[in-house]
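With one protein chain withheld, the remaining protein chains of the complex are depicted in position.
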Amino acid sequence: MTAQAPQLRSVRARRTFWENTKRTLASAPISAWFGMIVILIYVLAAIFAPWLAPHGEAEVVGKAYQPAGEQFFLGTDQIGRDLFSRLIYGARNTIGIAFLTTLLSFAIGGTLGVLTALKRGWLDQAISRVVDAFLAIPVLIFALMLLAVAGKSILNLILILALLDSTRVFRLARATALNVVVMDYVEAAKLRGEKMGWIIFKEVLPNILPPLITEFGLRFCFVFLTIAALSFLGVGIQPPTADWGSMVAESKTLITFPVRTFPWIPAPFYPAMAIALLTVAINFVVDWFLHKTSGLRDEK
Amino acid sequence: MTEFEMKLKAAEKAVGLGKLSRRDFIQFVMASGVTLAAAQAMFTRAARAEPKKGGTFKAAVGHGQTTDSLDPATWSNGFTFAWGKSVMGAPLVQISPKNEVIPHVAESFEPSDGAKKWVFKIKKGITFHNGKTLTADDVVATINYHIGPDSKSPAKGVLSNLVSAKADGPDTVVFELSGGNADFPYLVSDYHLAMYPSEGGKIQWEKGIGAGPYILKSFEPGVKMTAERNPNYFGTTYFDAIELLSIIDVAARTNAYLSGEVHFIDRADPKTIDIVKNAPNTSLYNVSGTALYSAPMLVDQAPFDKLEVRQALKWAINRQELVDKILYGYGSAGNDNMLAPSLKYAIQPEPVYTYDPEKAKSLLKKAGMENLKVDLSASDAAFPGGVDAALLMAEQAKAAGIEINVVREPNDSYWDNVWIKKPWCQCYWGGRPTADAFLSISMAADAAWNDTRWKNPRFNELLVAARAETDEAKRQAMYAECQQLVHDDGGQVVLMFNNYVGALSNAIGHGEFNTDFDHDGGFMYERWWMA
Partner (left out) sequence: MHPVLKTVLQRLGLGLLTLFVVSVMIFASLEMLPGGFAEAILGQGATPETVAAFNHQLGLDRPAALRYFEWIGNVLHGDFGYSYAGAGGSIKKSVSAIIAPRLYNTFFLAIMTAIFAVPLALFLGIMAALHRNSLFDRAVNAATLTTIATPEFFIAYLLMFFFAIQLKWFPSLSTVSEGTSLLEHIYRAALPSITLTLVIVAHMMRMTRAALINLLASPYMEMARLKGVSQRDAIIHHALPNAWAPIATVIAFNLAYLVVGVVVVEVVFVYPGIGQLMVDSVSSRNMPVVQACALIFAATYILLNLSADIVSIVTNPRLLHPK
């Protein structure tokens, strides 16, 4: 590894960023391509929602649960809003909230996790105790309580979910980092007198990245699911904001009665499918990334 | 009713009593052009009308909590409320399907002194489940438990006019009121007021021992209760045993019915009612009662202190759309009168508030309040579909230039922190047996539940006068004026009257339903039978 590294770096330096990206993309498997295309479509839908959606997010345009047809591409929801429009606006809200929450939770949890694994001592103990207490309380119930205390704005929702999620990230980051910090190269870096930040970001983080990235993919999707579960229990996003998780929960009674009620797939299935598709897409991309960072050459 | 229908009714009754044979009945109805199959079905239905004993009745209700207890002062939900009416408990009087008072533990009752004093005679020979005989002392102890100074019972509010209850011998109880109330017997039909055995003036409710038709067998709070027939019950009942399940989730409840686990579910989801309706061997339990969904405005808070604003909002809401989309048609539009048409003395005040955004606009213009912006606190705790209803109202009011900002409030603590606290919120009202009971509790100036803080002197004067009035015509006129005042001036936006909708298996027989509460007025355990 040490013998090859400088050589590789010099070769890559001669390629431009775009060439590099092209090369990387060209080597991507079909699943990763599928994932990237789906994510791209979602992101475009999120950005251009007001132009793409035929009706407003909160606009009541027809009767309740109208079937899909010429008038409404996917039919209407429980109070007669256009389902297709709400799905598009939902992309914006759902992805935005989930992304912010996950990013925040990884920034807090990941950094603290690695830091405590390196430092150990009283800091590790103090943070670990607090985190343990947080982790030891069921996330849904605790989120319900905290939301009731803090008030249910979207900002509060993001902060509370990020806080609760970061404790989970912390646990994983610390556990995996513990295996790395006992490695000789970390010892060596410490002896060299490297700064803590350098050790975290240059030595430890790259080596625990793969499990963390897998976790990121999953955590991101868990945010939708947590919001869906909160909606199911009666607390969720402030209406009329469209959010996929809440949309599934709002039409939950229709799930056990598919097809028989309506000629076409009933309302809760679309947002559920939107969530599932995005999750699969993100994780396909994550898998590809995991594969690349693992340093394995393709064995095909 | 046509002549044929009248004859048919008589024939059905005869079948029910076993006086008309199957053959004769079918011949009779087929003569009017009904097909054989239909005639046979009609016979089966009519034959079921004859009550018989036996069987275990299983019901699943959309209420119940792990905090439920046997303490009658804490009963407040659809799982516990019927216990005092027709399970373990027996109150002094019951309510009939025609909304009349029927003597129950009491044999008779007589008013005197302008309905300020009521004398109740207690039936002799009633025994509690533990064999103890029910006396006037038990009645007094029961009543005192609820009206005492440290009582936490909601019945305290119902009996706020009651000054004292005293035993006069072993089977007479005298009630003294602070003001005349011609409807007092209705008040003691309240489900909290089930009779319990007493010792030293204190009732013992801990073991669930009452005088009602069923003896408690097991009770797991928030899950299930079972009870068996009381062989010494002084009234009539049919089931050998009952089993009551608490299933909060409406989809789970519906599935429990569809998979045959229970005979009856309440609060069916209107969204999926067609599936339930078309299930084999099923009748829809669809009773238009006196319950309603409302949106009370605090009339002492801006901008609702302006009459024009209140009226503009009343015109800016399309109640029919709410009935169609929130109740899926299982109900009727409100007209800002708290009294459902089925209640005695109810009128339909004019003008009927239909959806008229232009009128709303002009009213606001008159008050100089164009581009009105108001917050509406909504929650599904106020009534199922509350948030959706608020969103619809916001869309409807846009046409009148009113911006309604829907604030979704938390479900728990809703009644504590939102209701009668936020200027405009949502609320539901369960059934009350009389006009007086309903208006006194919700609209009277000093009522604890006056959720509009509306204090109209004329209304309050009429309410007290009508309560003691024994002349029917005068009373009718007074209540009519009361209702008109609430309609015109009050802050109560009565959105809709919701039907009680459930699914009932054809294996269960029943008579005419009560309209005052769900579950056949709480009497389904006592009055229904296995067909």
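As written, the chains take the letters A and B, and residue 1 is the first residue of each chain.
Here is the rule we use: a residue touches a chain if its C-beta (ideal position, glycine included) is under 8 Å from a C-beta of that chain, and two chains touch if they have at least 3 such contacts.
This is a predicted model, so every value here is computed, not measured.
Here the missing chain is touched by one residue of A:Gln66, A:Ser85 or A:Asn283, and it is A:Asn283. Of the candidate positions B:Ile26, B:Val119, B:Ala167 or B:Ala252, contact with the unshown chain belongs to B:Ala252.
The residue from B:Glu110, B:Asp150 or B:Asp471 that touches the chain not shown here is B:Asp150. Contacts to the hidden chain, counted on subunit A, fall at residues 1, 29, 31, 125, 128-130, 132-142, 144-146, 148-149, 168, 171-172, 175-176, 178-179, 182, 210-211, 214, 218, 221-222, 225, 228-229, 232-233, 245, 248-249, 252, 255-258, 268, 272, 275-276, 278-280, 283, 287, 290-291, 294-296, 299-300.
Although one chain is not displayed, its contacts with subunit B can still be listed: residues 65-71, 74, 76-77, 149-154, 156-157, 204-207, 218, 220-224, 245-249, 251-252, 255-256, 258-259, 261, 410-413, 415-417, 419, 427, 448-449.
In this section, only the chains that are shown with their structure count from here on.
Centre to centre, using the average C-alpha position, subunit A and subunit B are separated by 48 Å.
Those residues of subunit A lying in contact with subunit B across their complex are 58-60, 63-65, 78-80, 147-148, 152, 234-235, 238-240, 251-257, 260-261. Every residue of subunit B that touches subunit A in the complex is listed here, in rising order: 250-251, 254-255, 269, 271-272, 274-275, 324-326, 328, 380-381, 387-388, 391-392, 394-395, 406-408, 410-413.
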